[in-house]
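As structure tokens, the structure follows; a few thoughts come after it.
Of the protein chains in this complex, one is absent; all others appear in place.
On to chain A.
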């Protein structure tokens, strides 16, 4: 279909008529709004977009959009999206999910999606809690958070640092947004979709139900990335990661986790060597030739 035939769409045209299950005040409403704004800005036809998710509050996003979508397994949004994009490079493929889905059960896929650098936009709505299962600690929960009955003494484990781990794993685009700033977030998502490679958008998206006390301060605490760089001592205290004296300040130690903007953006790496992608359109001729070789 020629682009001229596509009527221009408003952000709300990308929404389905399915009503979100989210709690009042949930940060994810802002993310959904930012995503539809980005799609409208980019003028992507709805049928050329596929939004893929796993399981969790934020993974409900595909059902709320009037695009192609797949609400798959807990933790497996990235491989499903990877398979779709590899098979159908003509589509705009976006994966959405939460911190538990993406960094705990799906953590391995996150590392390898960063490495593989396939052309996906991955939006993680991080509220540092498992909401759908009613309030357990997630990988990004601070170690001393004691409000979960499952971990009454806190997890005692330093929090997962998504942006730093994405950087270490080879992601070519890393951004952080805040659900309370849908305009800024929309711009980041737009840039992420346009980035020709794996684009990770880490979104601070508060949970009003299970983390009301801790996360209500985010609105005041967030700041443009780079404005507040941790000192080495603070970084050590914050992350329990020691740094060698004289080490270069870097995202992986001195990010306070609240800086918004594009944290990292490089040209896409060399084409993935883990895949073989053919171009021959004549399947039958290829099959005939392969069968003929078997007679040799």
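Keep this in mind: a contact is a pair of C-beta atoms (placed from the backbone, for glycine too) under 8 Å apart; a residue touches a chain by one contact, two chains touch by 3 or more; residues count from 1.
Criterion: contacts and distances are computed from a predicted model.
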Options "Response regulator receiver domain-containing protein", "Sulfate adenylyltransferase subunit 2", "2-oxoacid:acceptor oxidoreductase subunit alpha" or "Branched-chain amino acid ABC transporter permease": UniProt name of the undisplayed chain: "2-oxoacid:acceptor oxidoreductase subunit alpha"
Among A:37, A:109, A:161 or A:211, the residue in touch with the chain that has been omitted: A:109
Full-complex contact with the absent chain, from A:30, A:79 or A:182: A:79
Contact with the hidden chain (one of A:34, A:57, A:91 or A:260): A:91
Candidates A:26, A:52 or A:125 - the one touching the absent chain: A:52
Touch residues of chain A, complete complex, unshown partner: 1, 16-18, 45-48, 50-52, 62-63, 65-73, 75-76, 78-88, 90-91, 108-109, 111-112, 274-284, 286-287, 289-291, 294-296
